[in-house]
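The complex appears here minus one protein chain, its other protein chains still in place.
Right, subunit A next:
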C-alpha cells in the first residue's frame, strides 16, 4: 500500500532532483582539468553545499504538495521520533547503526513516498535533537531518503520469510551504499588535496574510482560499514516480522486508503459514512472517528470555519 500518492509529476521532480543531487556526491570523479581547475576544485564543494539543501527542500515540498493526510503526517512524525530516539543508541559504538532497520520496514509498509519523507524527517529531527545541524545534514537526509524510497519500491507480492530475506538483503545493500555515499561526500574534505588518496582533477574516472575505493576501504568499509550492515540485517531478521505486523496493523487501523464522503447532515445519527472497503471491514473500531475524517478541504456545511 502507498500512503502518499506519488503523481507522475512528483516522480519526475524526484528523478531530476536525484540526478542533480547525485552529481553533488560524485563530482570528484568528473571534475575537469584545466587552467582554472584549482579555483574550481576549491569552489565546487561550496557550490554543491549550497545547492543540495535547496534540492532536498524542493523534493520534500513537491512530495507534500498534494496535501499530506493528517494521519500520515502524525505517523510520519511518530516514526521519525522513534528513529531519532534509536539513532543515538548506536552512535557511540563502532558501526552499530540502529536507524535503517525501522526506515526500511516503514518504507516497505507505507510506500516509497512515505519512505522518502521518513528518511529526511528522521535525520532532520535527530540532528535537531542532538544539535547536529551542519553541512553534512542534507547529504545524510538525501541518502536516508533514497533508502526509504528504495524499500518502498521492492516487489509488493512477497510475504513471510521471503519478504524478510529480501528486506534483510536490501538492508545490507543500503547500509553499504549509505556508507559509500557519505564517504564520497566527505572524501574531498577529509583528506585534503595533496595526498595519494586525494582525487585528481582531470584524471580518468577509473583512476579516481580506484583512489576512492582505496580510501573508503582504508577508512571505513571494513569497520563501520560492515558493522552497520550486520546490525541492520540482524535487526530486520530478529524484529522484522513483529515490527511489520505492528506497522501493518497501524496502517489498517488508520485506513489510509478509505475514501471519505460526507452524508447529508439531516439524519443526526449518521454524520459521516465510510463506504464498504478496506476501512469498513477492519476488526477494530477506529479511535474517535479518525478514519471517517475528511481528507478534503471542504468542511461540512454548518461547521464554523
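Throughout what follows, a contact is a pair of C-beta atoms (placed from the backbone, for glycine too) under 8 Å apart; a residue touches a chain by one contact, two chains touch by 3 or more; residues count from 1.
Note that contacts and distances are computed from a predicted model.
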Among "Peptide/nickel transport system permease protein", "Indolepyruvate ferredoxin oxidoreductase", "Energy-coupling factor transporter transmembrane protein EcfT" or "SusC/RagA family TonB-linked outer membrane protein", the UniProt name of the subunit that does not appear here: "Energy-coupling factor transporter transmembrane protein EcfT"
Touch with the omitted chain, as defined above, among A:6, A:84, A:144 or A:168: A:84
Contact residue for the chain not shown (choose from A:133, A:156 or A:263): A:133
Contact with the hidden chain (one of A:47, A:162 or A:263): A:47
Which of A:108, A:228 or A:253 contacts the chain that the document leaves out: A:253
Option touching the unshown chain, where A:71, A:108 or A:228 are the choices: A:71
Hidden partner chain, residues of subunit A it touches: 9, 12-13, 16-17, 19-20, 23-24, 27, 30-34, 36, 44, 46-47, 51, 54-55, 57-58, 60-62, 64-65, 67-71, 73-82, 84-85, 117, 120-122, 124-125, 128-135, 189-197, 202, 214, 238-239, 242-243, 246-247, 249-250, 253-254, 286-290, 293, 297
